[in-house]
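As you look at this complex, bear in mind that one protein chain is not there, while each of the others sits in place.
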Amino acid sequence: MQQSANQIHIKSRGDVTVLDIRGDITAFSESSLEEAYQKANARDTAKLVLQIEKEAYINSGGIAVLIQILTHTQRSGQRVAISGISEHFKKIFKMVGITKFAEIYDSPEAAVQNLG
Amino acid sequence: MQQSANQIHIKSRGDVTVLDIRGDITAFSESSLEEAYQKANARDTAKLVLQIEKEAYINSGGIAVLIQILTHTQRSGQRVAISGISEHFKKIFKMVGITKFAEIYDSPEAAVQNLG
Amino acid sequence: MQPEPVNNRVKIVLPNTLGYERVAMASLASFAKMHGLSADRIEDLKTIVAEAAINAMQHGNCGRPDARVTIVFKVADNTINVKVTDDGNGFNKEVKDPDIDRIIAMLDKPVGFGVFLIRNLADRVEFKTLPEGGHVVEMLISIN
Partner (left out) sequence: MQPEPVNNRVKIVLPNTLGYERVAMASLASFAKMHGLSADRIEDLKTIVAEAAINAMQHGNCGRPDARVTIVFKVADNTINVKVTDDGNGFNKEVKDPDIDRIIAMLDKPVGFGVFLIRNLADRVEFKTLPEGGHVVEMLISIN
């Protein structure tokens, strides 16, 4: 069965680093997301965008993985935005409190512009 | 449960009549499709486009309903095109032989242009 | 086919009502996508499970509102296996391919498309009357 890690492309946009995350965000995303975050950190980035696909299925396990990343970014004083997610997950991220630690934008471009 | 007849809008485009069919094409489509065809006939139309939604679910019952319409159009010597259907249903319409009695186009505009 | 210990079997029990085949289509499409079936073959799979479920409701269970249609799917040997079971006695006649020219000429009725589509879209199909009663259509679509 296809329970693979996410494909994540790391891009620099000025002083912002974008993690372009393909696929669903679940407990199975932990290693690929942590690894991509470490790679982004090697670039000494102070601003981070997590671009998630609009069709992505995100569950409680994926929410825990995202919050773990936010724990790191808070400790390092990094600014984080999340882009791409559907209205449904915007609502859920607000409900859970993720929006207290990450700004939400519709597109990675909007996120980069606002963080930059 | 939502097992309603289709919403069908009848439009004239030059000497072509377009039946713009909303919803799935199943056995439940019989009365609405037959009724729309009779109305189109009242306009003395020689050229007919059946516009079907790309997301429509079409099953064997719907295929039987469409073929029944083609039985009428063949007897009246009308020219018929079907537009909008997905690649999957293009394949099926060819398999079943519908394409011997109706031309297939991607859009109602292309169908009108080619029939006109 | 021997029963084998697969741990990916999904079972769905539907009411005997036209329209509910959509629920089987959606779940099988999701299952097939998880197992890597291509988008165009997923469309074929949706059509064959829908047609088999409709036949189970109408011909197998003869439209009885208290009857049920049971659908089981699993993956083994890189092949998706779908079984649609009803309470009926199976086919009572040979089913010929529909002849569209004869249908359009009003010499034949517009029937027989369900079995025609199943035969043409599945990689393999078997229609079997069960010794314990009931009828099952077993359809295979290979993943690669």
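Think of it as A, B and C in the order they're written, each chain with its own count starting at 1.
Here is the rule we go by: a residue touches a chain if its C-beta (ideal position, glycine included) is under 8 Å from a C-beta of that chain, and two chains touch if they have at least 3 such contacts.
This is a predicted model, so every value here is computed, not measured.
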Which residue, C:R22, C:K83 or C:R119, contacts the hidden chain when the whole complex is considered? C:R22
In the whole complex, not just what's shown, which of A:Q7, A:S31, A:S60 or A:S76 touches the removed chain? A:S60
Residues on chain A that touch the omitted chain in the whole complex? 1, 3, 26-28, 57, 59-61, 63-64, 67-68, 70-71, 74, 86-88, 92, 95-98, 100-101
Which parts of chain C are in contact with the chain that was left out? 7-15, 17, 19-20, 22-27, 29-31, 34, 65-66
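To be clear about the criterion, only the chains that are shown with their structure count from here on.
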Let me have the rounded angstrom distance from the C-alpha centre of chain B over to the C-alpha centre of chain C, please. 26
On a C-alpha centroid basis, what's the spacing between chain A and chain B, in Å? 46
Would you kindly tell me how far, in whole Å, the mean C-alpha position of chain C lies from that of chain A? 42
Expected list for chain A, residues touching two or more other chains, is none
Junction residues of chain C - those touching two or more other chains: none
